[in-house]
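The complex is shown incomplete by one protein chain, all other protein chains being positioned as in the whole.
So that you can tell them apart, the chains are marked A and B in the order they are listed, and the count of residues begins at 1 in each.
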Amino acid sequence: MSTEVTPFKRRSLTISRSASTRMRISGLFGHGLLLLITSSSALLIIFIFYYIIREALPFFKIRGFVEFFTQNAWHPVGNPEEFGALAIFFGSGMVTLGSIIFAVPIGVVAAACLSDILPFSLRQLTKPIIEILAAIPSVAFGFFALVVLAPLMQNHGGLILGGSVWVVGLPLLFLASWIGAEFLATRIDGKNLPTTRWTLRLVLSVGGLLALWYVAGIFGQMRVTSGTNALNVSLVLGIMALPTIVSVSEDALQSVRRELREGAYALGATRAETMMWVVFPAARSGITAAIILGVMRAIGETMVVWMAAGGAEQIPTPWYNFLEPVSTLTATIAGEMGEADHVTGSARYHVLFCMALVLLTISFVFNFISDRIIGKGGLAKGKSA
Amino acid sequence: MNLASRRMMDRSFTVLGILSILVMAGALLCLLGPIVIRGVNAFVFRATVEHRQMLAEKYGVGDREAVKRELAQAEQHRTKIYRMISAYEASLEDESYAMRREMGGELDELKDRLRDLLGPFPGDPDPILMREQYGETRWDRALVVKDEVIFREEYDYSDPSAMGVLVHVPRADTFEGTSLAPLFPYLENHLSDILRPRWTFYWRFFTTESYDAHFFGGIWPEILGTFYLTVGAILFAVPFGVISAIYLVEYANPKNPLVALIRTCISTLAGVPSIVFGLFGLAFFINELHVSESKSVLAGSLTLAVLILPLVIRAAEEAIRAVPKTYKEAALSLGAGRWRTICTVILPAAMPGVLTGIVISMGRAAGETAPIIFTAAVSAGGVVALGETLSQPTPALPWNIYNICSEHEAVNEIRHVQYGMVFTLVFLVLLLNSTAIWLRARIAKRLRGA
Partner (left out) sequence: MTETMVNLSTSDTLADSAGVKIQPHVSCHDFSVFYGDFEAVKKARMEVERNRVTAIIGPSGCGKSTLLRAMNRMNDFVPGARAKGKMCYRGQNIYSSDCDPVELRRRIGMVFQKPNPFPKSIYRNVAWAPKLNGYRGNIDDLVEHSLRQAALWEEVKNELDKSALALSGGQQQRLCIARAVAMQPEVLLMDEPCSALDPIATSRIEDLIHELKTRYTVILVTHNMQQAARVSDFTAFMYMGELVEFGETDLIFTSPKQERTQDYITGRFG
């Protein structure tokens, strides 16, 4: 052993009562300070609610509730002024629905592919795509929608629409005729003979092709009068919602226990069957949460709709016409506040806070539901949330 | 179902999965492709002699003598055009009044287009707007304007049932047989002699202010504004975020209902739409707390800080939770107090993770537009000094992208600036995110003990 080193100066092990009290108080004080800072972070949401409600209430006092929620005439600077926001609600709902119709099938199937099909190395390659897509600022998406997509749609609308019908329709048609033939062949002679099957397949495919040709023709004839419309925005919002949907559903799919999958494989199920009948049902709640988060992303997005939705406060005719320009809650707030904040105190200013309140409430409810679902799902699988 | 069919289904499922990933990759490519290619074109392009003249006169950049010589050479070719025009003008004097009137209008339009291309004619009074003082500074724009000189856009209403169809009519037809007729082929053949394009790396695009509403110059004030807002947001959000995370991981009892409530609040805050943050910032920081007279960098930073706070808390929480419990035990067993253990062992070990979260939040703050519309951003404005950030609004990349592609008076003529700005913003955000990925990789390496 080496030479001795300088010993420590020892403090007494016993501490006096006053020192002990002092330590306890300073400990409590520190703890209290931390709690204070933390709860001030949390208090912000209550502040947000308070200030939005405070600024929204004067509108309801002046104009009441009925007009805002049930009329669709929006003329905040008209004479007389009209504040019917129904068309704007409709616009928000419409583009959100559109984006979800586009994003959910792609997102969920991509998540399944990522979690169960692709080998690990390929998955690592795919991750950056999702991360980059999630990181790109919304104004860049808006710019893309306005400057790239909108002129494209306006000038080649029919071609694009007709083309997409073919692109989406052909694989689906092929699958549908295959499955349909299987199903019908069993029904017809009960024996499912190859000849019957192939005849049915042929008949169904030809019929489907004709139908597809007809539909694509209709779409191909369409003229897109304005490139900034609900369809454009739905597409871009869908792309923006994809990373959320993919990553949350992938988490959900991966947290399904391996034994469940192995059980299905052991019974002779193919991978597709295992996914369809075992994994997806088990991950149902997680996928629901993913969809809700995707909806939240789409409904709260401002820049894309402001730049590229066309800004028309109207319910399209017919209502499902995605080629018409629309306006949304977020875009209306962003667009009108610039002019309205000069006249603080008018109904025109406060009505925008009413819209913010509606948005806030929707996001609160959705967030609550998705938190619940994720929390519950986690517990059901024996994981602590 | 027979086995072959089932196998088919299985394959199609795989194919569908791969297709949907390809759709995502394709979407990313479609989005980034134009932004990168045309964005780079904002600062790497073929600049005409007008560009060099503008730089020399407005920024005092470049070799003045060389520019003068070049201009003189270009002038030789331009004089022919000017001569043709004055000759035609002189010949018009002899025509009938009706003829003079009709052709005079056509001539004026032609001259205006030529002014767009070449700058003011010799003898013109000095224009007030800078965009009229110079011809086209970019070769790609010059080609477009040249087409406008050579062709006239008209709408063909021959089919009354349909909308007018755009047609391009050569102006040469109008001036058929006059002394002006050779002007058009001359312009077509000698454009490069007239404008002398040369490839340029225009790095001043990132470091100079813009002149004449983004017709000339760069985007420095926007970059600087984005920088202020981002750094400000981080300065406000990080201390609160990290301390909250420390409390939630190290001190809070998860069974305490108050703690559960705090968690719910933070997760709700994360889900609030960004435009609502903007309204909140306006109502709270500006109208209630009066942190500044009206919009300011300070108010914008505070609003963005509220927006990224939940992100910071979540990232810091995860990072602190990931620190092995054994570190804490070791430190405590060596006689370190709780707070010291946190400060000298847990936080340093969690630092790369916390940094990753901070960098990602920076990317988010830099790219957000909606929260700063009402709290910080102005469309026109110069560089804001650091001292003015407490009271002055600033231009910022995301807001000005919106502004110059939606509300600018000449949207089509400054496409390159728009692309350049989007490129810069996307580049900055992706740079921050790749930094985060790199940091994360380093943590993984460190945990493996290398």
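Everything that follows uses one rule, which is that contacts are C-beta pairs under 8 Å (C-beta built on N, C-alpha and C of every residue); 3 or more make two chains touch, one makes a residue touch a chain.
It should be emphasised that the depicted structure is a prediction, and the values quoted were computed from it without experimental measurement.
J.: Using the whole complex, pick out the displayed chains that touch the missing one.
T.: Spelled out, the missing chain touches these shown chains: A, B.
J.: Please pick, from B:L143, B:A322, B:A336 or B:L430, the residue that touches the omitted chain in the full complex.
T.: Final answer for the missing-chain contact: B:A336.
J.: In terms of residues, what is the contact footprint of the unshown chain on subunit A?
T.: Within subunit A, the residues that touch the unshown chain are 1-17, 20.
J.: May I ask you to list the residues on subunit B that touch the chain which is not drawn?
T.: Looking at subunit B, the ones touching the missing chain are residues 253, 324, 326-337, 340, 344-345, 348-349, 446, 449-450.
In this section, only the chains that are shown with their structure count from here on.
J.: I'd like the Å distance between the centres of subunit A and subunit B, where a centre is the mean of that chain's Cα atoms.
T.: Centre-to-centre distance between subunit A and subunit B: 25 Å.
J.: For the complex, which residues does subunit B have touching subunit A?
T.: That would be residues 1-2, 5-10, 12-21, 23-25, 27-28, 30-32, 34-35, 240-241, 243-244, 246-248, 251-252, 258, 261-262, 264-280, 282-284, 287-288, 306, 309, 313, 339, 360, 363, 366-370, 373-374, 398-399, 401-402, 405-406, 415, 418, 422, 425-426, 429-430, 433, 437 of subunit B.
J.: Where on subunit A is subunit B touching in the complex?
T.: 30-31, 34-35, 37-48, 51-52, 54-55, 105-107, 109-110, 112-114, 117-118, 126, 128-133, 135-144, 146-148, 171, 174-175, 178-179, 182, 192, 239, 242, 246, 270-273, 275-276, 296, 299-303, 306-307, 330, 333-334, 337-338, 341, 344, 352-353, 356, 359-360, 363-364, 366-368, 371
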